[in-house]
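With one protein chain removed, the remaining protein chains of the complex are shown where they sit.
Chain lettering (A, B and C) follows the sequence in which the chains are written, and residue indices restart at 1 in each chain.
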Amino acid sequence: MNADPDLHAAAERVIAISPFARWIGTRVGDIAPGRVVLRLAVRDEFRQHHGQVHGAVLGYLADTACSWAAATVSGDVVTAEYKINLLAPARGPELEVVGEVVRAGRRQVVARADVFNIADTSRELVATALATIAVVTPRSEEGKP
Amino acid sequence: MNADPDLHAAAERVIAISPFARWIGTRVGDIAPGRVVLRLAVRDEFRQHHGQVHGAVLGYLADTACSWAAATVSGDVVTAEYKINLLAPARGPELEVVGEVVRAGRRQVVARADVFNIADTSRELVATALATIAVVTPRSEEGKP
Amino acid sequence: MNADPDLHAAAERVIAISPFARWIGTRVGDIAPGRVVLRLAVRDEFRQHHGQVHGAVLGYLADTACSWAAATVSGDVVTAEYKINLLAPARGPELEVVGEVVRAGRRQVVARADVFNIADTSRELVATALATIAVVTPRSEEGKP
Partner (left out) sequence: MNADPDLHAAAERVIAISPFARWIGTRVGDIAPGRVVLRLAVRDEFRQHHGQVHGAVLGYLADTACSWAAATVSGDVVTAEYKINLLAPARGPELEVVGEVVRAGRRQVVARADVFNIADTSRELVATALATIAVVTPRSEEGKP
């Protein structure tokens, strides 16, 4: 179910022109103003030397879910910074991230994200993040020469 | 120049068995107790929809440099958390990260990393990170049953 | 209402022997395993030069709520690190923080906290934080020589 078909189509268009998002296999789940769910299937290339999914993949999901959640309310955005806690090893076969806007200001949006490892009978929180997303063109400045 | 050939060889061995590190093309530069330099060549797959290197790749470099710097002084480690500020767009053709231990405790190591974009005539700081790395087997506990 | 009178009494005892917590006027609200609510009345000494409550006071609340939430499940703890986003000016007259454990491991606890400004008719989120709390004596090591 997609809460907003326009947002869903816009997210799919961004993936289509983003080599890294395409390589990693990002799939858009529910998307609504202020909240984005993304999923991906774990491939062997994602793993580190202990066999777990590399933290960079969890960081990708957290960063993307935060910035896309911000984009649903604030338009063109760019990640200023994020902090991520890695809570448990992720092994797949599936990962899901839920990103939510905490507060949207005119010039920046604060968002958080939780990353889950999805297996047959379990859904385990494996990482949590808190991000500051910069709005590229604050609305009050749009159209200014 | 490698400050420590044993550490360099150990890092190469970790890359050889780490699918993600190998896919991304991590190369080990200088490595010494408490300090690690890594490099990679930017490929098109690393880019996001604005043509810049995806933040996840910068996050990979920062996380890896922090945890490997920690490993040079504390043995087996795992990243507990990191915070990264994305400072400027990175476009390549080369990226370099310098990771340094700030303080090594018995059970955790704090490290920081700076990521640089390297082009023909420039070396620009594009991201900076601060990380907490957990020591998997604190020395005082080694050998305990 | 206090969900757990023993935890409440223990928190009051810590405040009684903590000069900073006493100076700032920390009051314990609901406290239960994994979740702590604290409140304080804003005094003029807490303000910075724009008249708002200084970020250090919000940082105090976030750090304390995270570490106390961790203590309710893991005993003696110490804050390893925290990240706080300041979302809106806080002016009082009252502040409240809700701290919650995200995941409790054997050696560290990850917790988050939200700080609210409480006025007559409003309750506004003014800061949010994510913290890593180190367990001073992991249970499996207790009693080891």
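As a working rule, a contact is a pair of C-beta atoms (placed from the backbone, for glycine too) under 8 Å apart; a residue touches a chain by one contact, two chains touch by 3 or more.
None of these values were measured; they are calculated from a predicted model.
Colleague: Of the residues C:Ala32, C:Val73 or C:Leu86, which one touches the chain left out of the display?
Modeller: C:Leu86
Colleague: Which of B:Ala41, B:Ala88, B:Ala119 or B:Val136 touches the chain that is not shown?
Modeller: In the complete complex, the chain left out is touched by residue B:Ala88.
Colleague: What residue numbers in chain C mark contact with the hidden partner chain?
Modeller: Where chain C meets the chain not shown: residues 14, 17-21, 23-24, 44-49, 54-57, 59-60, 63-64, 78-86.
Colleague: Using the document's contact rule, name the residues of chain B that touch the chain not shown here.
Modeller: The list for chain B reads 83, 85, 87-88, 102-103, 105, 110, 112, 125, 128-130, 132.
Colleague: Could I get the residues of chain A that touch the absent chain, sorted low to high?
Modeller: Listed in rising order, the touching residues are 80-81, 83, 107-108, 110, 132, 134, 141, 144.
FYI, only the chains that are shown with their structure count from here on.
Colleague: Could you say what rotation angle superposes chain A on its sequence twin chain C, using C-alpha positions and rounding to the nearest 5°?
Modeller: Rotation angle, to the nearest 5: 180 degrees.
Colleague: Report, in whole Å, the distance between the mean C-alpha point of chain A and the mean C-alpha point of chain B.
Modeller: 22
Colleague: Multi-chain contacts in chain B: which residues touch at least two other chains?
Modeller: Where chain B meets two or more other chains at a single residue, that happens at 80-81, 83.
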